[in-house]
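Starting off with a structure, shown below.
Excluded from the complex is one protein chain; the other protein chains are retained at their positions.
As written, the chain order gives the labels A and B, with residue 1 at the start of each chain.
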Amino acid sequence: MFSQVRRVATNATTRKFLAGGALISGVSASAALYADSLTAQAMTAAEHGLHPPAFSWPHNGPFDTFDHAAIRRGYQVYREVCAACHSLDRIAWRTLIGVSHTNQEVRDMSAEFEYDDEPDEQGNPKKRPGKLADYIPGPYPNEQAARSANQGALPPDLSLIVKARHGGADYIFSLLTGYPEEPPAGVVLPPGSNYNPYFPGGAIAMGRVLFDDLVEYEDGTPATTSQMAKDVTTFLNWCSEPEHDERKRLGLKAILVVSSLYLLSVWVKKFKWAAIKNRKFVFNPPKTKK
Amino acid sequence: MLSLRSSLRTSLKSLAPSTRMLSGSAVAAKSTYRTPNFGDSIKENNDPDRSRSYAYFMVGSLGLLSSAGAKSTVDSFISSMSASADVLAMAKVEVSLAAIPEGKNVVVKWQGKPVFIRHRTSAEVQEANEVQMAALKDPQTDADRTKDPQWLIMLGICTHLGCVPIGESGDFGGWFCPCHGSHYDISGRIRKGPAPLNLEIPAYEFEEDGQKVIVG
C-alpha cells in the first residue's frame, strides 16, 4: 500500500498540484493572520504599551547604590507634584531618615501633617502633629473620594509602583516623559483620557504633569522635565526597594564568601580523595609448589 | 558488565581443579593489568612540613568560612525575633517639657500605659526629701526615683491592681487610687493602703538641655 502511495506521489503532475496547494494555503493563512492582527490589535505595541528603552540608571549595576541626591530631589517632586493625587501609604516618615533627609528635617516634615489622636477626656476626637512613626498621609481619605476627584479614575498608590509595573523604573520614566503634544492621527481616546504610547492601551487618565522648571531644586540642579522624571523615579524605586543598597552590599559579601567556599571545597575534596584515587593494590601471590 | 562477569566465570572455571581458588598463581601470571607509574606526580624537593601546613591551612580556611557563614545564618534567624522597626518607632514617646508649668501634672500615653509627668515645685521636692525612710512601706529615697528632682516621671499604674491613680489628691499630697484607696506621696511612694510598691519609674532620658524627655 505504501509503495502505491509513493508511486502516486512521484507522479510529476501530482507533485506540482501538492506544492501549489501548500503555497496557496500558506499565503492565505498568513494573510488571514495579518488581517486579524490589524483588527484585534493583538500582541501589538498599542495593546501592551510601547516597550520602554533600557536607561542607564546610576543604580543599575550589581554593586551600585541608589543616587541619594536624586532620592532627595525625587521626594521634593513627589511632594510638590505627585502627592496632589497619589498616596504613598506604605512609607513611614522614619524610613526617610538617613536615606534622603536628616532626622530633624523629617521631624519637621511630618509635623506639618495632622493625624488622628486619641480622644480627649470628653471623648471628642483630637488631632496631633505627625511623628516619625507615622506613615506618609495620602491626598484622599478613601478610594471613593479619590475616584470622585479624578473623574472615576483611581490614582494608584505609589509605594510599590516600580515593582508593580512591567519595565520598572524604565517604564515609569518613559511614561512620565512620553506624553506627545497630541495623539497620533487615527487614535480615538475615551473622554477624560490622554494619549501615552507607553501605557497599555494608550489611553491614560493621568495627564502630563511634569513641565520644565515646575519645581525649584535646593541644590541648584536644573529642573528639566527629564531631570524631575529621573529623580522621582529614583525616589519611587527606593520606595519599592528600600532594602536595595543593603541588599547589594550583602550580595557582594555572599558572592565572595560562597565562591571562596566553593574553590576551597574543591581543593579539600581533591586532597581527601588523592589517597583513595592514587591507591595501588599489589597482590603478591604465594609461590605455588610445583 | 555482563561480559566481565562471564569472562570472570570462565577464568574461574579454569581454576576449578585448584583448591585455593583466588590465590592461584596461574591467574596473576596471566593478568594483563599494567601498574600505572605515578612518578610524574611525585614532587621534587618535597618539604613535608610545608605541604602538611598548606593542607591544614586550606582545611582550616574552609572551616573558618563555613563557621562564619553558619554564624551569620544563626544570627539572622535570631535577629528575626527582635522587634521590627515599626514597633521600635512606636516604643518611645517624646514629651516637650517647656509646656508644663511648675506644679502641674501631665499624663501621656506610652505603649498604651499612662505616664505621669509632674513639674514639682521646690517646696514639693523638699517635702519628698524630708520623709523618713522608716515611715515608708517600700523604702526609696526621692533621689533614687528622679534624674532631675524638678521632674517626677513615673508609670501611672497603681501597684496594687493596676488602676490609674488620681493626681493632686490623697492624704499625702500626691496620688490617690480610687479603686482600693492607696495613697502615694509627692514622690510617688506608697504611704497608705493595699498597694505593696511605689509607682514604677520607666526608663527615660532628658534631651535638648532638659527641654524634652524621651520615655522608653
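Couple of notes before you dig in:
Basically, a residue touches a chain if its C-beta (ideal position, glycine included) is under 8 Å from a C-beta of that chain, and two chains touch if they have at least 3 such contacts.
The rule we apply is simple: contacts and distances are computed from a predicted model.
In the listed set "Complex III subunit 9", "Ras-related protein Rab-21", "LSM complex subunit LSM3" or "GDP-L-galactose phosphorylase 1", the entry agreeing with the UniProt name of the missing subunit chain is "Complex III subunit 9".
Checked against the full complex, the one of B:63, B:162 or B:196 touching the unshown chain is B:63. Screening A:58, A:129, A:200 or A:242 for touch with the missing chain picks out A:58.
One chain of the complex is left out; on chain B, the residues touching it are 47, 49-50, 52-53, 56, 60, 63-65, 67-68, 71-72. Touching the omitted chain from chain A are residues 58-59, 63-70, 72, 98-100, 102, 218-221, 245, 248-249, 252-253, 256-257.
The definition used in the following text is that only the chains that are shown with their structure count from here on.
Here the CA centre of chain A is 37 Å from the CA centre of chain B.
Against chain B, in their complex, chain A makes its touches with residues 92, 94-95, 118, 131-133, 257, 260-261, 264-265, 267-268, 271, 278, 280, 282-283, 285-288. Residues 23-25, 28, 35-36, 38, 41, 55, 58-59, 61-62, 65-66, 68-69, 85-86, 89-90, 94, 109 of chain B touch chain A in their complex.
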